[in-house]
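Attaching a single structure in structure tokens format; questions to follow.
What you see is the complex with one protein chain gone and the rest in place.
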Amino acid sequence: MSTETTTFTTTDAALTRDEMAKIVAADIPAGAFVNLGIGQPTNVSNFLTAEQGVTLHTENGMLGMGPVATGDDIDEDLINAGKIPVTELPGASYFHHADSFAMMRGGHLDVCVLGAFQVSGGGDLANWHTGAPGAIPAVGGAMDLAIGAKATWVMMGLFTKTGESKLVEALTYPVTGLGCVSRIYTESAIFELADGTVTVRSTHGITFEELAERLPVELVKAA
Amino acid sequence: MSTETTTFTTTDAALTRDEMAKIVAADIPAGAFVNLGIGQPTNVSNFLTAEQGVTLHTENGMLGMGPVATGDDIDEDLINAGKIPVTELPGASYFHHADSFAMMRGGHLDVCVLGAFQVSGGGDLANWHTGAPGAIPAVGGAMDLAIGAKATWVMMGLFTKTGESKLVEALTYPVTGLGCVSRIYTESAIFELADGTVTVRSTHGITFEELAERLPVELVKAA
Amino acid sequence: MAPRIAATAAEAVANIHDGATVMIGGFGNAGQPMELIDALMDCGATNLTVVNNNAGQADAGLALLIKERRVAKVICSFPRQSDSWHFDEAYRAGELELELVPQGNLAERIRAAGAGIGGFFTPTGYGTMLAEGKETRVIDGKGYVLETPINADFALIKALRADELGNLVYRKTARNFGPIMATAAKQSIVQVSEIVSTGSLDPENVITPGIFVDTLVTIGGNN
Partner (left out) sequence: MAPRIAATAAEAVANIHDGATVMIGGFGNAGQPMELIDALMDCGATNLTVVNNNAGQADAGLALLIKERRVAKVICSFPRQSDSWHFDEAYRAGELELELVPQGNLAERIRAAGAGIGGFFTPTGYGTMLAEGKETRVIDGKGYVLETPINADFALIKALRADELGNLVYRKTARNFGPIMATAAKQSIVQVSEIVSTGSLDPENVITPGIFVDTLVTIGGNN
């Protein structure tokens, strides 16, 4: 699950959201138990193959979650953490909220994929609260998800609308979890984080050198 | 469950074990959830009536335990905490060990009836370990049972073989639980314990005055 | 004690008093005891502390209780949603206290209350705003926050089916907070689609044993 031997690659164009989701999906080891956060990470499920045999966890109490339900399959008692009706796969199981979060907190899930406002080079994650004055905070399962799985991966845009890097030296947004992120997927690059070192696995529509210039953290190019 | 208005009574003869068990059974409120410890307390179940609607808990993971199993009803997967084969009543449920002890520790059982080596006037209980040199200790569920239920009742002989009182000012045996016992049933008397006061509800084969002389704790006679 | 069977939701919630702490099950619409919440609205109890995953949505249920200022405090993980306007307004007006708890800690604190645990060290939230003012400890190199149990006077729960002893089964992800809230409240009030005769539920499949259920009411019955 950690940084296997990675070879640096580069492509001319930035990744689309589907391309990002497809890469994340391909990186998930066969047979893994995975929680996909709300938003972009949910899209990863569309690119998992049956051969991978990945089991999806939803923190509202289910393993073996299937695709989004449509038409007659919609059942208000069967929803995911984003409150979207989903389906049940053969071999599924249901459990209560304490057992569900115990499963997560106890380190039983292999991978959790989350969105983020910011990630630090040390793997600190900010994704729950803008910290803006007057903003009403809501945390949900964000903090549990951040620190629970064996590996926490982030999918995010690398830059804010105003062009600032969301991969930062130190978080300016409120912390969700410390030192928990080990991989970041963005449209412009994919990063591996380990022991304070940020390794660039690939760049997309940008060269390693350009990236190194724009980001406020020291980058290592994968071999 | 606590000392309702009690009227002092006395009988000429000491209580037999069955008489003690019958009195305990009659004292259990209708509809109560009860755990009966190993030994004398187990005998209480023989005197519970169907009308009482008492539900028995066994800490190895069951509510709705029925009588001891005999003949073809013996099932090695269905035993009580004393490892005796038992039966299942309609409306029973099974759960794992952590849930079972959570049920107890969380104060959900109404009454727990236990044996004892000693009880102090303040309700401290000793029933798990003689503390003798070389004795191998074994605690089982004793400490959980002592402090878990809403009311903990003890059934014991009032005197040791050498005639010393087992109702004591301060325990000389190792503690099982502090301040947990609210009622003691013995062959010679029944005691209510509350806030450091020991009230004698009844005597059997002994007068209140004789009892007061033999016991090392101050006794109050029920009105 | 076999649970009281209430004829109506109004009768089921009639003894909820001003100032009570009320847990309300459900995650999204799944497992939300809507009829019991409506009855709580009608019964007039005020100055409530509500424990729920959210803080009301749109113009129904908990949102209405908040709109009418019947709720003094909400303990939840995810108050702000696109349609949480009544919460937003009451909170911004300073007329509603909010205790924001990560969802897994919320579940574990509810479980702890039911299980008689005095507090526990959880890694979730360590190093974040939500741990401010709380005791923390580093155990084996990992940071933990001390969290305390959340008890309640009442729990409002939706289950699928009960037997006459109050044993419950749930349906799919509607199980969520129900089983743990039932253990943490002094009185659990449960709406079900049907009440079946004792002995109809397989003891292996009971999710909430009847010991945790005080009041049952049948609602609808179309599940």
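Chains here go by letter, A, B and C, matching the order in which they are written, and residues are numbered from 1 within each.
Convention: a residue touches a chain if its C-beta (ideal position, glycine included) is under 8 Å from a C-beta of that chain, and two chains touch if they have at least 3 such contacts.
In this text, all values refer to a predicted model and were calculated from it rather than measured experimentally.
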Quiz item: Among the chains included here, which ones are touched by the excluded chain in the whole complex?
Solution: A, B, C
Quiz item: Which listed residue, B:Ser100, B:Thr152 or B:Ser188, touches the chain dropped from view?
Solution: B:Ser100
Quiz item: Which is it among B:Asp110, B:Asp144 or B:Glu192 that touches the chain not included here?
Solution: B:Asp144
Quiz prompt | Listed residues B:Ala25, B:Val44, B:Cys112 or B:Val175, member touching the removed chain | solution = B:Val175
Self-check item: Residue in contact with the excluded chain [from C:His86, C:Lys158 or C:Arg171]
Solution: C:Arg171
Quiz prompt | Residue in contact with the excluded chain [from C:Thr122, C:Asn176, C:Gln191 or C:Thr215] | solution = C:Thr122
Quiz item: Footprint of the hidden chain on chain A, which residues?
Solution: 30-33, 53, 55, 57, 62-64, 88, 90-95, 102-109, 148
Practice problem: Quickly run down the residues of chain C that touch the omitted chain. | Solution: 108, 112, 115-123, 137, 139, 142, 144, 148, 169-172, 202-205, 207
Exercise. Quickly run down the residues of chain B that touch the omitted chain.
Key: 58-62, 75-79, 83, 88, 94-98, 100-102, 104-105, 129, 134, 136-144, 147-148, 174-178
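By our rule, only the chains that are shown with their structure count from here on.
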Quiz item: Tell me, which chains sit next to both chain A and chain C?
Solution: none
Quiz item: Whose C-alpha centre lies nearest the centre of all protein C-alpha atoms?
Solution: C
Exercise. Tell me, please, which two chains come out on top when C-beta pairs in contact are counted per chain pair.
Key: A-C
Practice problem: Please name the chain that ends up farthest from chain C once chain centres are defined by their CA atoms averaged. | Solution: B
Self-check item: Distance from the mean Cα position of chain C to that of chain A, given in whole angstrom
Solution: 29
Quiz item: When the centre of a chain is set as the mean of its C-alpha atoms, what distance in Å lies between chain A and chain B?
Solution: 55
Quiz prompt | Distance between chain centroids, defined by C-alpha means - chain B, chain C (Å) | solution = 35
Quiz item: At which residue positions does chain B touch at least two other chains?
Solution: none
Exercise. Send over the residues of chain C in touch with two or more other chains.
Key: 111
